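All protein chains but one are shown in place.
All chains are identified by letter, namely A and B, in their written order; residue positions are counted from 1 within each chain.
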Amino acid sequence: MKVKSTSAKIGDWIFVLICVLLSVICLVPMINLLAKSLSHTDYLIRNEIYLLPKGFNLDAYTTVLHDMKYVRAFFWTAFLTFVCTIFSLVMTTLCAYPLIFEKLKGRSAINVFITITMFFNAGTIPNYLLMKSLDLLNNPLVLIVPSCLSVYNMIIMRSFFYGIPDSLRESAEIDGATFFQILTKIYVPLSKPVFATLALFYAVGRWNGYSDALMYMKNAKYYPLQLLLYNILNNINQVEVATQEGFSAPGLSESLKAAIVMFSTIPILLIYPWLQKYFIHGVTLGAVKE
Amino acid sequence: MKKQKKVVPQRKTPFSVYMKRYWQLYALLLLPLTYLLIFKYIPMAYIQIAFKKYSIVESIWEMPLAANHGFEYFIKAFNNKDFLYALRNTLTLNLLDLVVGFPAPIIFALILNEICFKRFKRVVQTIAYMPHFLSWVIVYSLALQLFAPDAGLVNMLIKDLGGEAIPFLNEPAHWVGTYIGLGVWQSFGWNSIVYLAAIAGINPELYEAASVDGAGRFKKMWHITLPGLKPTIIVLLIMNLGNILGSGFDRPFAFQNNLVMRVAEVISTYVYKVGIKGLQFSLTTAVGLFQSVVGVIFLLLANWLARKLGERGIW
Partner (left out) sequence: MKKKILSILLACSMVFSMAACGGNTDTQGSATGNGTSTGGAASGSTDEKTTSELVDGKFAETRKIVVEIYDRGNDGGSDPTNNMYTEYIKKGMLEDHNVEVEFKAVPRWTEVEEINNLLAAGDAPDICVTYSYPTIQTYAQMGGVLDLSQYVETYKADLPNLWNWLGETNIYWDKDPDNGTLWAIEAKLAVSNRVLTFVRQDWLDKLGMKAPTTKAEFENMLVAFKDNAETLLGADADKMIPYSVSYDVGWRAATLIESFLDPDMSDKEYYINGFDDRKLTQNGTKEAVRLLNKWYNMGLMWNDFALYGSGDTTEDSMMKAGYVGAFTHNWDYPWRNGEDSINANLKRQVGEDAKFVAIDCFEDSKGTYTKFVSGPIDRKIFFPTTNDEPLASMLYLDWISDPEHIQYLQIGDEGVTHTVADNGAIATQAATGDAIMNSGMNIDYTITCNGLKLVDENITNLSRALAYPGADPDDIVNAHTLANTNLRIGKNVNVGAITAEEGVGDTLSSKRDIVYDNAVVASEANFDKVWDDGIADYLSAGGQAIKDEREEKWNAAFGDATQLP
């Protein structure tokens, strides 16, 4: 057991203090939203809710949980997120792994081919036309396939792979392992941190994403939860509508809005703590003497 | 530039031998590359409408070429004062984001790494990345609750203490500060995840050896942790620079208000108003193409610079 000097201990506590402060400023808005979702609408109208609910009631949550629309969207989105994450991780690995081998012929060409797609995007209409010709419109697959590979994430994974020492690979090659075996027996087990990271990125991306559903999915059965939230929060055009069209659509009460935000945010927040166990220190390098 | 093939025993390595071994890698690449071909390259054919006069009923091959050898829309964009302001604002805001927002998650990851209390560390990590999940519409309305000049909590407090309200959101210079600040708040926790994962990959024996040598905490950070993070930092920095003219749409759109439009209009919101709602598709694509080309140039420059300094680039 190391013995720490006093200055180191003070340093420790300063860091703890900083972390506490940062946590507070990150937590406060969530607490505010939570309070709003548990308060009576009249207090929200008077803008009196800060950190504690007033007129405490669970009505907003009961409404949400009884509304099949939200519950169904919740389970569908959870399922979708799970499937997409697995699929995306596989695709990313398939893409990142071969590219670490310098001897691969055509490697630079492939790199250029891949990187260009990060930058050049033609806009909504051509993508829409593509989905239409692939018969993906209103098909649940449209929420899975078009977004299955993120080049950005692939580059992160590949950088991580570069960090795994060549010597491991080389000794396996000498032992006659095929590339596929090297992948499954060496790289995958050692890459838990990056898999966890990218799983998180993909999962959050899919859970929070709604723009593809907005454009390509008209079947309400398959709406992701965030799309429902978008429709509710997106009053952006409502006032224009109210003045143009001569009526106002009944808005949702503020507490219901806050409850829906909570309902669609909390689940994904809980994924990270679960994934944290994969961020294990030093899992890599027991195998090699540098 | 072909590197020398590794020759183990003394014999030629003809193509068929190469393929016997390497076919597996190509097989693995097949699915991703096909995906990219279908979903990215085929729609890219549409980029040519940047040079053509868009018509909603004609196919892209039929549309006539725009004036000035197809550059009409580029010229139109650059002659437009509002576009130039949007360009300036995008660059400024992105650079500020980079300068302030790029180091923040790294520093946070370093601080977290120093914490010994495992439970506490996990809790802080989870809390820190919560802001990332709030949509910008919500963040802005919460910001208004706090920072509005009259009714905002912070300003009410300041006024109670006898001071003058600070125009956090209604004066251009202050608005930029608030915008960047909230951007950092929203992303530092989330962005630190990659760095924490990278730190997890650093050999703990290095730390032990350093302790034995009597290195203090900051020496360890400087000589072990940061170098361990260097590849990740370089890659992310290069990719962020490649995105220098991009800008999400949600964040600037939610934060804009009419009193600060001079500094708040960015390319994406400009394109939304003029290009999409104004039905000027060719202009939209032309501006997008311009953004992409500039992004690529920045990326290549940054990558080259990194290589020159002895680092591995993103390839």
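The rule is simple: a residue touches a chain if its C-beta (ideal position, glycine included) is under 8 Å from a C-beta of that chain, and two chains touch if they have at least 3 such contacts.
Note that the structure is predicted; figures quoted are calculated from it, not measured.
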| item | value |
| --- | --- |
| Touch criterion as defined above, residue of A:A78, A:I144, A:I232 or A:L269 at the omitted chain | A:I232 |
| Residue in contact with the excluded chain [from A:L27, A:V71, A:V90 or A:L134] | A:L134 |
| Residue, one of A:V16, A:M30 or A:L44, that touches the chain absent here | A:L44 |
| Residue among B:N68, B:S211 or B:N257 touching the omitted chain | B:N257 |
| Touch list for chain A against the chain that is not drawn | 42, 44-47, 124-125, 128-130, 132-134, 214-215, 218, 220, 228, 231-254 |
| Chain B residues touching the omitted chain (full complex) | 27, 30-31, 34, 37-38, 42, 54-59, 61-62, 81-82, 137, 140-141, 144, 148-151, 169-170, 254, 256-259, 261, 273-274, 276-281 |
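Simple rule for what comes next: only the chains that are shown with their structure count from here on.
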| item | value |
| --- | --- |
| In the complex, chain B residues that touch chain A | 3, 5-6, 18, 21-22, 24-26, 28-29, 31-33, 35-36, 38-47, 108, 111-112, 114-117, 120, 122-135, 137-139, 142, 145, 151, 153, 185, 188-189, 193-194, 196-205, 211, 216-217, 231-232, 235-236, 239, 242, 281, 284-285, 288-289, 292, 295-296, 299, 312, 314-315 |
| Contact set on chain A toward chain B in their complex | 2, 8, 11-12, 15-16, 18-20, 22-23, 25-27, 29-30, 32-33, 47, 50, 91-92, 94-95, 97-99, 101-105, 108, 110-111, 113-123, 125-127, 129-130, 134, 145-146, 148-149, 151-152, 154-156, 159-160, 162-163, 178-180, 183, 193-194, 196-197, 200, 204, 208, 229, 233-234, 236, 261, 265, 268-269, 272-273, 276, 279-285, 290 |
